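Since the structure comes first, as structure tokens, the remarks are kept for the end.
In this view, the complex is presented without one of its protein chains, the others remaining in place.
Per-chain residue numbering starts at 1, and chain names A, B, C, D and E are given in the order in which the chains are listed.
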Amino acid sequence: MSRVVCFGELLLRMSAPGRELLLQSAQLAVHAGGAEANVGVSLAHLGHAVSVVSTVPCNPLGDFALGELRRHGVDTTAVRRSDGRMGLYFLTTGAVQRASEVVYDRADSAFANSSAGDYDWDALLAGADWLHLSGVSPALNPAMAQATLAAARAACARGVKVSFDGNFRPSLWARWQGDAPGILRELFACADLVFADYRDIGVVLGGEFEQADVRERVDAAAAQAFAAFPRLQWMACTQRTPHSVDNHALGAMLIGRDGTRAMAPTREMLGIVDRIGGGDAFAAGILHGMMRGFAPDAIVRFGLAAGCLKHSIPGDFNPVSEADIMALTGEERFDVRR
Amino acid sequence: MSRVVCFGELLLRMSAPGRELLLQSAQLAVHAGGAEANVGVSLAHLGHAVSVVSTVPCNPLGDFALGELRRHGVDTTAVRRSDGRMGLYFLTTGAVQRASEVVYDRADSAFANSSAGDYDWDALLAGADWLHLSGVSPALNPAMAQATLAAARAACARGVKVSFDGNFRPSLWARWQGDAPGILRELFACADLVFADYRDIGVVLGGEFEQADVRERVDAAAAQAFAAFPRLQWMACTQRTPHSVDNHALGAMLIGRDGTRAMAPTREMLGIVDRIGGGDAFAAGILHGMMRGFAPDAIVRFGLAAGCLKHSIPGDFNPVSEADIMALTGEERFDVRR
Amino acid sequence: MSRVVCFGELLLRMSAPGRELLLQSAQLAVHAGGAEANVGVSLAHLGHAVSVVSTVPCNPLGDFALGELRRHGVDTTAVRRSDGRMGLYFLTTGAVQRASEVVYDRADSAFANSSAGDYDWDALLAGADWLHLSGVSPALNPAMAQATLAAARAACARGVKVSFDGNFRPSLWARWQGDAPGILRELFACADLVFADYRDIGVVLGGEFEQADVRERVDAAAAQAFAAFPRLQWMACTQRTPHSVDNHALGAMLIGRDGTRAMAPTREMLGIVDRIGGGDAFAAGILHGMMRGFAPDAIVRFGLAAGCLKHSIPGDFNPVSEADIMALTGEERFDVRR
Amino acid sequence: MSRVVCFGELLLRMSAPGRELLLQSAQLAVHAGGAEANVGVSLAHLGHAVSVVSTVPCNPLGDFALGELRRHGVDTTAVRRSDGRMGLYFLTTGAVQRASEVVYDRADSAFANSSAGDYDWDALLAGADWLHLSGVSPALNPAMAQATLAAARAACARGVKVSFDGNFRPSLWARWQGDAPGILRELFACADLVFADYRDIGVVLGGEFEQADVRERVDAAAAQAFAAFPRLQWMACTQRTPHSVDNHALGAMLIGRDGTRAMAPTREMLGIVDRIGGGDAFAAGILHGMMRGFAPDAIVRFGLAAGCLKHSIPGDFNPVSEADIMALTGEERFDVRR
Amino acid sequence: MSRVVCFGELLLRMSAPGRELLLQSAQLAVHAGGAEANVGVSLAHLGHAVSVVSTVPCNPLGDFALGELRRHGVDTTAVRRSDGRMGLYFLTTGAVQRASEVVYDRADSAFANSSAGDYDWDALLAGADWLHLSGVSPALNPAMAQATLAAARAACARGVKVSFDGNFRPSLWARWQGDAPGILRELFACADLVFADYRDIGVVLGGEFEQADVRERVDAAAAQAFAAFPRLQWMACTQRTPHSVDNHALGAMLIGRDGTRAMAPTREMLGIVDRIGGGDAFAAGILHGMMRGFAPDAIVRFGLAAGCLKHSIPGDFNPVSEADIMALTGEERFDVRR
Partner (left out) sequence: MSRVVCFGELLLRMSAPGRELLLQSAQLAVHAGGAEANVGVSLAHLGHAVSVVSTVPCNPLGDFALGELRRHGVDTTAVRRSDGRMGLYFLTTGAVQRASEVVYDRADSAFANSSAGDYDWDALLAGADWLHLSGVSPALNPAMAQATLAAARAACARGVKVSFDGNFRPSLWARWQGDAPGILRELFACADLVFADYRDIGVVLGGEFEQADVRERVDAAAAQAFAAFPRLQWMACTQRTPHSVDNHALGAMLIGRDGTRAMAPTREMLGIVDRIGGGDAFAAGILHGMMRGFAPDAIVRFGLAAGCLKHSIPGDFNPVSEADIMALTGEERFDVRR
């Protein structure tokens, strides 16, 4: 349907079996991931032509990451291979009241060591409808901040729509004392669609939102964002309420510059299997709804159902079809399908 | 205690590990199953002399299915071996709001290709107290419909009681445009005990039940069934309310031609491990209660506890003892037993 | 910080994978455990110098048990090696409404066959601040009852504080018709701190507690205990309310001879991973709080958080740090930590 | 480098863990395979643009097969999706003196039920340099025999070179009493390159070869083949000598119409990991050597090294690079590479 | 074909995965076994009606052992259930030059604690053709020595043939200083067929055999045995030559009272998977050959092939058919069978 380019780091997740502590037994399960690639895999399963732009090392870890993307139908021919190492993260999956924990081992990865000049956006964006970026890449280091900005500006210049997922990670910015607000403002300024809630907008625009109700805070933040960024058309976000590590409620909102305000009824997610990638699955659902021309209400319900479905699937990816998601936006049917 | 013959197809279930999507990782766990064999395994663990009548191929898959039945104490000497293939089904176990899904690969199995003439019911029913059948077998194809009817009629003729589990599967009947109501009516007419709810009776007798309360619908359906089938003495069914994929409530009713109406209090099943075979475990519990001469209230509580217990056990079988089930019909004790 | 000696039997737990019935598939996971060693492992992770005193056989099973203790930072140089066998227990982890079950195979273990003369408490307690014992050891046989008493008396004589976890197991005492109340009274008389609720006190002192509220029963029992055992300073216990096999509520109380009465707010534990060792983790948390000089409220909250955390971790041990537990005594934060 | 189209059935291999008998434990490992796809995967790893033409069902088993091909860089856009079932085979890996055994469950697969009209060779062969076929497809049934012939003829007509691997399977032909010699003769007549030894030529041309030395028999057979099939340029084959199930010697020959006769020195393969797909890996190696323009000696040494390497890799595929294979054609270096 | 009763202890083998040291990782694979049961399982797969007589505890470990026997077609209705524990053994599988090691944990098992009076041989031997015993049972303790003698004498008295496998285990006899020669002589005196080599005969009859060639030693021992035990008709044994832990040569001899002397050509077993139970598989093969009336040469070749096949199969059992073994007595065919 649409042609989408996703730019960002590919990571390998290494996690303990089941609910064990990391290396409690000496086994690791490996999954490929990365915020932008997760969105790309979802969109490929939803029928779009997706290409990932990134850099991975010339070794079996890089091969694995690309093989996993190809398996899910993503075009990997635009991924650079280089010397260096693969970015890793180690995940301890939580349970009961013990939260899941991520230990990153991504410094000096082949991607983090690449720079703006390594990516020829004229070629890479040819024929693309959307470019999807996230706030993780510019947080890595000054060169990656410039590379991400270059991608966003190139898309703007060519009329390719930009989707930007805030994904604010203070710990990454802190490592190099990067000017997060300044750089993120430039990225927001290029975006047609942002995934952000009031906290992200607060970081970017410097304010605080103290309305009693979370949805009012989102509304106020959206109003500020539309005022600050004339190009921005849509802002989408989820509201998550964890009851315990494995039981969360999830709602979602989609707000338009034109005053549109769509909300999806909160879903209760009991017995969560894997929470990682839930936000990326939501983003992909919203993007799909927009690319398919759904009404705003349908878009946000589709996005939330996509995000909810992800919580039932091991790994970072959400390899489900439009029909799988649609089935969840209707009547809840939880018994076996034969 | 009693001698029970179960006639039906043996299947191998192939399922992904844990809550993975099917073939997300390239491993399959294999379990033997089949609606009637599941009942047989339960009854063998409850102390009855159980024989399964079926057909499986002369290959390691057939050997495995029979080995599993024998392991659980079921007599397999009456199972035919033939050329052909083993019926398979592939199970994706759901989670959160993603329902479990079954993909059948059972067409042209050795069992489906057998016919009435392959089973010598004079010999097979010698000494039997009960014959257990289900609505899956006649739905396979015309020959199997005739074979199932032949079994039921042979039991009637010999004074062997017939237990029939409706198990209505529209998709199977649709493949050969079989006259489900007509054939099922003949089978119901042979039965002393049926496992059916108002939807099954609606299919068989053609009506609809629109009472507000589900239990009223069951009562009305039972009344019609007793009127239509003079041989029928008992009708039993469960009421399932899924709150999410892994959390269900389950209640049960047992209604007798003599006006008996027994209900078991609803049980909340939290953190379901494996829902497949829950209905078969319930059926076996009811049959056991009848064969042991329990009072109706005790029968339905025993049946519901048996069905509930199954939801905590991986695989299609419910390999639990009478004492295990009895323990559950009393006070709920959920902490570790030492 | 403190030096703690734990005396008791090391056991190997052998359990089925996931929620399978024992030997449903022919695999067993092995974990080292034992009530007193579980406390020791927790305390070592909390920064104390812990030594385990026990006896294990000279074979790979004994080697494994000691290796596991060392891995967790426990000093094993005081463990005797001898001929004989390792104590085992087989665990079937329950689910839904099927309770977990333990089958012991610990008779005639190298530890159970040791006797008081095998342990030189002068040397073993040198420099120790605390000795931790439980009611399991004296229940094994007459020689072990004497050996446990000898340990407790030696600690008293040397001014080493004694922590005693009641852990009353009627089935063990019944095997040799041991005088549980008489022996336990002697052990309680040596203790500075006991882990016991009103049922344990009832066994030891012969009374019954029939107050309507469980906490009143505990208060009354504590009052009797302080009256009967002049050396005793503290009594701690949990209140557990299982909603289903995998969902429990857990509260805790700490009562002091000086009238202190501290309670920790009940925690809801949803989706329990492994309940074994929960009581030992609580005991270690209380001991740590005391050794660190926390206020009573902080001690009991810390103990409860430690016990709660254990329910999320496979195996008998609770290998978590003070910071991990502290994080849980504050605001509940259930989403991923990056 | 070159563009290659492979036409044939995709199968899922289901095998027991390690050296267990099939279903000795209730686990199956799944690998995608199929003689022609195996060649395609090898060629993709060797740098060619490979497309597989086949039919797989619209279910998760078909999805898995295609996902595996994509992971290895094979283009799957030319694979038809249809109703029906996936072809399966069950593998018991042998050991010591117990030979490996394959049980097929491929009847009535989606591929076997397709026919010549389902494949538009004008489109499918556009831009192709080679078409690779094997003797398995025409052996399935009359329609598939016609479909395979149609593919071969279409390639001839368009000047696309044809590579044909004899892969003679008497048991498949016997099921429908197909005229193997007649049909295979037509396929050989279209081929530029055949993988066949004297037994295959004997089947196709009707003679027997009784020279004392196996290599003389191959020479004689090649002479007859070149005489009978004017289009044929090359015949390649291996000579396998099993010493035990896991220890084989493997040699190879390549004979040209122009009198070329190249032989690779026999390699001793000790401790074979997985013998399935060894012939396909050899075929891919030969094809690669031809497409790259190697000298005949280099081609056959490359092919043999590729085949040998496959025996060290689990699964049907041989996912190795040109450099990996080249390393093996030089000095044997068996110690760890760092 | 024939009815065979096997009397002896059932054991559970617990072994590390692959070639790991015991408990190097905390997993154990469980297999049922026991010298006499191993023979029984083989004979059941070869088509005989086999019943095992033993005692196992009333717990899930005993259930597993019986379930495994039933799965393989052995009748377990004659197995007593009692209190007590299951006999265990822990196996570390060797490799290269590190020999496999067994650690027994079988003392005080339910079987070892049973006695002659627990077995009603009138009923147990009704209709039997053969009774199979081994030298392990009498070595356990005085009561088991008497129980084994009682079984042997009962068979003699009833005309049931006795097969006795020497299986001399000095370490077991040493534990209670049992009179191994005296008791074994009584057992040999009851036997029609013994599995024994010159070392066993040396133990029983007190001599030493110092001929240069092992086969001469066996001949001399057989001559002495036939002289000492008038009832004895046949003596069979293997000759094993280990080249390394995983590569052995195995030959076999069968010597008859009538002067028959049959030898099977030595087989080279490369890459042994599991050596445990090899002798039992040989014994079953010999017994089958006798019961089927094979010629002596065919019997010993069949026995050796059966024993050889066992070395390729994980676990203690040899679940292979007559056809599987026959295939190995002919031409060696080591490549895949399709």
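Here is the rule we use: a contact is a pair of C-beta atoms (placed from the backbone, for glycine too) under 8 Å apart; a residue touches a chain by one contact, two chains touch by 3 or more.
These numbers were taken from a predicted model, which means no experiment stands behind them.
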Item to complete: Just list which of the chains on display the missing one touches.
Response: A, B, C, D, E
Fill in: Touching the absent chain when the full complex is considered, from B:A26, B:A49, B:A150 or B:V214
B:A26
Response to the item:
Among listed residues A:F7, A:F64, A:F111 or A:W130, the absent chain is touched only by A:F64
Practice prompt. Among A:A29, A:A249 or A:A298, choose the residue that contacts the chain missing from this document, as touch is defined above.
Written response: A:A29
Worksheet entry | Sites on subunit D contacted by the missing partner chain, in the whole complex | 18, 267-273, 308-309, 311-315, 319, 324, 328, 332-338
Worksheet item: If you put the missing chain back, which residues of subunit C would it touch?
Response: 67-68, 70-73
Discussion item. List every residue of subunit B that touches the chain not included in the displayed model.
Written reply: 25-26
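Just so we're on the same page, only the chains that are shown with their structure count from here on.
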Worksheet entry | If a chain touches subunit B and subunit E alike, it appears here | A, C, D
Worksheet item: What are the chains that subunit A and subunit E both touch?
Response: B, C, D
Practice prompt. Would you kindly say which chain has the C-alpha centre located farthest from the C-alpha centre of subunit D?
Written response: C
Item to complete: Using mean C-alpha positions as chain centres, tell me how far subunit B is from subunit D in Å, no decimals.
Response: 45
Practice prompt. Take the average of all CA coordinates in subunit C, do the same for subunit D, and state the distance between these two points in whole angstrom.
Written response: 63
Fill in: Multi-partner residues of subunit E (each touching 2 or more other chains)
26
